[in-house]
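There's a structure below that I have some questions on.
Heads up, one of the protein chains got dropped from this complex, but the rest are sitting where they should.
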Amino acid sequence: MIVILKQNADSAQLIQLENWIRERGLDIHKSEGTNSTILGLVGDTSKIDIDLLGALEIVENVKRVSEPYKNANRKFHPMDTVVDVNGVKIGGGNFAVIAGPCSVESEEQICAIAESVKASGAVMLRGGAFKPRTSPYAFQGMRGEGIELLEKAKANTGLPIVTEIMDASQLPLFENVDVIQVGARNMQNFELLKALGKQSKPILLKRGLSSTIEELLMSAEYIMAGGNENVILCERGIRTFETATTRNTLDLCAIPVLKERSHLPVVIDPSHATGVARLVKPMSIAAAAAGADGLIIEVHNNPEKALCDGKQSLTPEAFDDVMKAVEAVRPFAYKFN
Amino acid sequence: MIVILKQNADSAQLIQLENWIRERGLDIHKSEGTNSTILGLVGDTSKIDIDLLGALEIVENVKRVSEPYKNANRKFHPMDTVVDVNGVKIGGGNFAVIAGPCSVESEEQICAIAESVKASGAVMLRGGAFKPRTSPYAFQGMRGEGIELLEKAKANTGLPIVTEIMDASQLPLFENVDVIQVGARNMQNFELLKALGKQSKPILLKRGLSSTIEELLMSAEYIMAGGNENVILCERGIRTFETATTRNTLDLCAIPVLKERSHLPVVIDPSHATGVARLVKPMSIAAAAAGADGLIIEVHNNPEKALCDGKQSLTPEAFDDVMKAVEAVRPFAYKFN
Amino acid sequence: MIVILKQNADSAQLIQLENWIRERGLDIHKSEGTNSTILGLVGDTSKIDIDLLGALEIVENVKRVSEPYKNANRKFHPMDTVVDVNGVKIGGGNFAVIAGPCSVESEEQICAIAESVKASGAVMLRGGAFKPRTSPYAFQGMRGEGIELLEKAKANTGLPIVTEIMDASQLPLFENVDVIQVGARNMQNFELLKALGKQSKPILLKRGLSSTIEELLMSAEYIMAGGNENVILCERGIRTFETATTRNTLDLCAIPVLKERSHLPVVIDPSHATGVARLVKPMSIAAAAAGADGLIIEVHNNPEKALCDGKQSLTPEAFDDVMKAVEAVRPFAYKFN
Partner (left out) sequence: MIVILKQNADSAQLIQLENWIRERGLDIHKSEGTNSTILGLVGDTSKIDIDLLGALEIVENVKRVSEPYKNANRKFHPMDTVVDVNGVKIGGGNFAVIAGPCSVESEEQICAIAESVKASGAVMLRGGAFKPRTSPYAFQGMRGEGIELLEKAKANTGLPIVTEIMDASQLPLFENVDVIQVGARNMQNFELLKALGKQSKPILLKRGLSSTIEELLMSAEYIMAGGNENVILCERGIRTFETATTRNTLDLCAIPVLKERSHLPVVIDPSHATGVARLVKPMSIAAAAAGADGLIIEVHNNPEKALCDGKQSLTPEAFDDVMKAVEAVRPFAYKFN
């Protein structure tokens, strides 16, 4: 961390600042120029509040040289993390596809989809029970009942289940859930992240619509700081000026950037990123090719009852076609390290 | 709402769709062209799930003509809402300035600032007890104890208090709080919004960093749909590509746009929007001139102990100067209606 | 195109509007509801000025159903365009890699790089002679002399050359250039586009930093409307809030979206999109996998004289490694149609 002091910084304040820094276990390397003095802070600066430093009257500017996250940082944990979900591994060369409907609607629906996606090669089942919806008048999900139906599908197929939590108070309902998903809108719901850090189930953490890669890693850090190291990162499109056809802009470069900076597995959600079923296939192939550790894809089984399916969902046949294409491209994917 | 059908739409599916629409109490005006058929939906479309319609196989596109919010909509509530906070009014011509520190730090601090901002003309006291911080290692606020200190400052000065909630489970601690703030990161924490809709305290709802104006109004709608009509909207800067000096981009045009569309009061937070104390004055004057119903401004009282203050906070003297400038410009501000 | 009229639209004005529409060769399908009247315009609406319509007093809103571009539109030209560059084909299943240095610096440099990239499989040589630089004090390129050096490298290797034009007045210098590049900053330099439409050399048109896909296609339309159908589209990253490591956000979903809407070839520039050499490989693989028609990659040959190379440039060895990986993944790439 570099602290650039103002010209003519008051020397009493400077001494006070230097003491404050040293009290936090850091060394100082001072460079005095004609126009400005620069302090280089050496040591573990991840616990320094950069805003506090920047607010000091004698400080012109503060710049980080190292990252503000530690548990999620590859520098301190060079080996890939492999998350084990009831025997299904993800990360460290283990590629996993999670598939299922946007919303759980009925036992028949979720069980049929579970069978179908398993047959195509999916290794986990997703399905929304608690649904974050922009409008209070839109369908809010089957909630607890939806989780029970997911459990039935899991009993039938053996597929671990992944479903979204919206509030820490819902945790008791997630006892038999295998991976707890934190949605994009809750990526900085810090009270929820803290609660999830205190339990041990793996977390699928989705990047917020306008969250930077560093903010995503800081949210993972919240969970990991509580003791839960099983975090799967998920890129699902970011909000940009571009709105033509695609709902968001899928940031596939986040894959190599995240894997460089962190040891955690990275999965891509092409369904939410593109918002359009026919774009899911090219983006799934591209994500696998760019080195993703997995995909999370929306599949519905009931095209004739289309009122209940999102336009970003694939039919089981289309999903099977995507799986074949993804499997074919994987041996030629980019590899880290 | 306009539904544009695909060329060669299946007629059986079309009949099914028309029935589905009519069952929801809507009329249909159909226009058949050589290349496409268009359905105009007439009636209360606020409860139609636009994604469901768009997902139909025979539908090319759906476009809203009217807004998806109702309680927050000025069309159905032409008069300005005036929120009454323990006798302090905001909205409908009542201009209110809320001021106080970023974080509550001590009884001495919060009480001194309260006296000071009251003397300068602030009519409510703000102060953070629960602090949303990007890093788990940054100061998280005094939490319940902070609220108790705010209550003391309120007892001393009579100023109603405004403080942020981060989770519905914290509600019991807010019993003596006058306005509950929902922060930008929680604007789409729908479980929290629902809980706040079921109680009656006024809510200060901050716009998310990358939330559209429509999404802000939909979040207000969540609260209002639960029965709580006392919502104050707050623009606090949006995330854009511009990062030079200013932390976010303050969208002052949101003031007339929000007031056109909604009857709810609109306040501006120039401290968080700009992130720099010296920009608070010009943006406060501009916000008042553009017709805002109020301001929420960070003030600290302890410049020599600057490590605990944000660089966006004003000294009491600087705040007093801003208040004088704002009062001077208000008679010449833009007026709606 | 759908025109939504205001409630109580003046009937004389409506007749005037309908006449104006019919004079432009369009049919009108009118749908009258209780609250609003909707006009559906049927026919070739690409030449209708949507802003003019929207400005009419009686008009509430105008929405396009069809695209405002025609020559670039796949609907009117279903077959892929294959651009022939002196015998090198791109598009329609022909994949082409363009490589070379950011700037032409010397005969020795450009000729050595040309030999090297050719040996690795590149089929065209790029090199900047006119350099758009944010600062007037930065190196502006060798200009005409740089083009002469490119011609020498072309003479030596047979590789067609691609270089950027910054102003129509430079056209005489481009007589022996094979593909004229329009940079991102000039994508909406309409006078330049018009001039390029009146000559016949292929154009590599880069998407502007904040240009939508539709705007990119409209700029292609400018060139094609002048008579030059040989346009190659290039995605090179868009400006978003994310700045960590990557300079821009590479929008790979633009590949399938552009190819759906247009018949023109689409190439990806991973060097400028990421701004970092080590991200070029994963993004090149991903772009090829997503179905791109080609890549344009920066290569320098002189790492020990690094002051003259961008940090996004590959060494010849690194480029060779990228080429092998791209060739390996191509058989498994997404295919359109």
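Letters A, B and C mark the chains as written, and numbering starts fresh at 1 in each.
One rule holds for everything that comes next: a residue touches a chain if its C-beta (ideal position, glycine included) is under 8 Å from a C-beta of that chain, and two chains touch if they have at least 3 such contacts.
Not measured: the values here are computed from a predicted model.
*Asks:* Of the listed residues A:Ser103, A:Thr240 or A:Gln312, which contacts the missing chain in the full complex?
*Replies:* A:Thr240
*Asks:* One chain isn't shown here. Among B:Leu41, B:Ala99, B:Leu252 or B:Val267, which residue touches it?
*Replies:* B:Leu252
*Asks:* What residues on chain C make contact with the chain left out of this view?
*Replies:* Within chain C, the residues touching the omitted chain are 20, 46-47, 49, 51-52, 54-57, 68-69, 132-139, 166-170, 185-186, 188-192, 194, 208-210, 215, 218, 221-222, 225-226, 239, 303, 306-311, 313.
*Asks:* Contacts of chain A with the missing chain: which residues?
*Replies:* Those residues of chain A that touch the unshown chain are 2, 4, 27, 29-36, 38, 40, 42, 60-61, 63, 65, 210, 239-241, 243.
*Asks:* Could I get the residues of chain B that touch the absent chain, sorted low to high?
*Replies:* 210, 212-214, 238, 240-246, 249-253, 255-257, 260, 273-274, 278-279, 281-283, 285-291, 325, 328-329, 332-334
Heads up, the rule we're going with is that only the chains that are shown with their structure count from here on.
*Asks:* Hey, how far is the Cα centre of chain B from the one of chain C, in Å?
*Replies:* That gives a centre separation of 40 Å.
*Asks:* Taking each chain's centre as the mean position of its Cα atoms, how many Å separate chain A from chain C?
*Replies:* The separation of the two C-alpha centroids amounts to 32 Å.
*Asks:* Residues of chain A that touch two or more other chains: which are they?
*Replies:* 210
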